[in-house]
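For this depiction, one protein chain was excluded, whereas all remaining protein chains were kept in their positions.
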Amino acid sequence: MPDTATDVAAARQQGDTARRASSIGLKGIRKEYPGGVVALESVDLQIGAGEFFTLLGPSGCGKTTLLRILAGLDEPSAGSLTIGGVAVTETPPHKRSVNTVFQSYALFPHLSVRDNIAFGLKMRGVAGAERDTRVKRIADFIQLGELVERRVDQLSGGQRQRIALARALVCEPDVLLLDEPLSALDAGLRRKLQVELLRTQQRLGMTFVFVTHDQEEAMVMSDRIAVLNDGVIQQIGTPQQVYERPVNLFVARFMGHDNIFAVSARHERRITTPIGELTGERPCHGAHVLIRPETIELSAPESEGVEPGKPLNRLFCRVEERFYRGNNVEYRLALEEGGTGATLIAEISNCGERLFRVGDRVRAEIYPEDVVALGDEGSTS
Amino acid sequence: MSSADPVWRRRRHRETRHLLLSVLPGALWIFVFLVLPSLYLMSVAFMTNGGYGQPQLPLTLDAFRNLAGFGFLGWSPGNLYTLLRSLWQALLSLALVILVAYPIAWYIALCRAPLRPLMLLAVVVPSWTNQVIRAFGWMNLLAPGTPLSELAVRVGLVAPNLGLFPSSFAVTLGLVYNFLPFMVLPLYAAFEKLDHARIEAARDLYAGPLRAFFVAVLPQTLAGLLAGSVLVAIPAFGMYVIPELLGGGRSQMLGNLVAQQFGQAANWPLGAAGALLMLLATLVGLVILRRLGRRLGGDDMVI
Partner (left out) sequence: MTRRSFKRALGIFWWVTLLFLYAPLLVVMFYSFNSINSSARWGGFSLRWYRQLAGNEVIIAAIGNTLVLAIVSSLIAVAIGALTGYGLYRHRARRLGLLIALVYLPIVMPDIVFGIADMTFFVGINRLTGLLSPGLATMVIAHVTFQIPFVALLVYSRLVGLDATLFDAAKDLYASPAQRALHFLLPTLRPALLSAFFLSFTLSVDDFVISFFTAGPESATLPIYIWGAIRRGVSPEINAIATLMIAAVALVAVISLALGRHRGRA
């Protein structure tokens, strides 16, 4: 049990970041529903204390099931689970020091905002006076202001989200679970609350397990991301690793689907693709390669190369389409030679330089290390 | 693997126990105080009538023969007339209920949204009063000497010194009155979802008002109409209070025949056979309703 006398605000003042955090260990977690549907296939996972960890995947990939198993709302069919080193596989949810922010927020309609926030403390038998102080502290911390006095049905989506967060945080759980907490909000509010949530986590140093299907959100917020598909973890890594070095076709496509090419022939570091012959950094074994559009550099064909000495993939192309997005410009390029009709997409950040026009000849340069070999779909690290 | 999985087995056990603890009291209550009595009543239909209406062995089909009109004195059409009258009254009142309820439901759906719940309430509220009192109200309205009866006499609908009540007309009126809300509610549900674009499309494609009605309106409300028909016709078939109070001796229906056998007539098996017939009618109605619900994609909650 965490020390209940310590409160969130005090932890912040003391800069005491590790106190509330617990690590999580999952071993061979499997979930099969009656009728044979397998939601999770033997998941092994270590989440560090104080980490902002994200479960990312398309709907039906098993991420919510995994979260519910952490909360104790679902029992795994097999495998074991530890929180803070203690085995809790069989512990019912009301005896776990884990709280959840639900996708629908699940605020109790029969209770006021204040009583909603106090609900967990009341169930744990925290005395009335202490309950009030702690509710007040968390309300200050999340800056709820006068929202506490309102009725639940008077709140907007963003306000509900923050109440749900306060209701979970006030219990000072070892681990906070967040099930797509921002998915019901519009884009602007969503970005604002992403920042707010991230700051909250950083100040508290609490272990957050966050579920989302939005890869951008996952990258903004997470220390590490686990990408799931069909109940199997595809890759675990930092946002950078997952985005820049996806291990397989699924992860590469899920994190951004442009510029994935099938490899038709390979010899050492040389590979043949629909956009022509490319040189990779290492010998390539996968059936596909990925070139992230923003790693490609474009220049006029007659100009000097970027770094003449380095081994560089040079492709001569013609601009087919141009999409101006303000901060960057996307070009769709048709290969002039060596290609088989495939389109290469390049994303150039807009630094105020002259833009290429549709029909221009350009030279695309790709560093060997930016040619990422992908394993087959489903193959994992 | 799932059935052998110990976690699942344990869980299933727990859930089954929970199910039993929560649902059993209600289910058992209904089983003991309705299903068992009904089964007993059904079994009575196959017994012999002993002297004072008490059912006795041996088992026989006499009660059904009796119901069909075969008695000690040979065949008489009385019971059969009662059956036919029940059927006729149920169908006639159904037709009239449709004629009244259809425009009413349509009108409610055409009114402004905040008014609609109030209007529905206005239709339903009278049925919250005890049906004996409602029938009594009609007795007051239709009795000899009242303005309505006087009017009927003057027009020549009834003989002088007689009233509109008691009569089989009063029974039909009472049935229509009683079952009107049963038709308005499902019809309104259908009208509320009415796709007006289809009517406009029909009008746009040169259909006259009547044509547009049959092409665009009626098909969309058919489900509600049929559901309402079952809800009206089946209970009307077994009605007891209204024919008893408004009908007088010559407008008896099946419900009265059944009730009599447990009272003065003292023939439980015959009464039970009539009750069995009503149950069968109800069952047929339910099956139709379920079929409709499924075929028309509605939810099963219509019942």
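Letters are used for the chains, namely A and B, taken in the order the chains are written, and counting of residues starts over at 1 for each.
Operating definition for what follows: a residue touches a chain if its C-beta (ideal position, glycine included) is under 8 Å from a C-beta of that chain, and two chains touch if they have at least 3 such contacts.
The structure displayed is predicted, hence computed values, not measured ones.
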> For the unseen chain, which displayed partners does it touch in the full complex?
Replying inline: A, B
> Of the listed residues A:A21, A:A71 or A:I233, which contacts the missing chain in the full complex?
Replying inline: A:A71
>> Out of B:L83, B:V171, B:A233 or B:V258, which residue would touch the omitted chain in the full complex?
In response: B:V258
>> Need a quick check: the contact residues on subunit B for the chain that isn't drawn.
In response: 15, 18-19, 21-23, 25-27, 29-31, 33-38, 40-41, 44, 100, 103-104, 106-108, 110, 119, 121-123, 125-126, 128-134, 136-141, 143, 145-147, 177, 180, 209, 234-235, 238, 240-241, 245, 255, 258-259, 262, 268, 271-272, 275, 278-279, 282, 286, 303
>> To test your reading of the contact rule: which positions on subunit A touch the chain that is missing from view?
In response: 68, 71-73, 92-95, 98-100, 102-104, 106-111, 119-120, 122-124, 151, 167-168, 171
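Going forward, only the chains that are shown with their structure count from here on.
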> In whole angstrom, what separates the CA-based centres of subunit A and subunit B?
Replying inline: 59
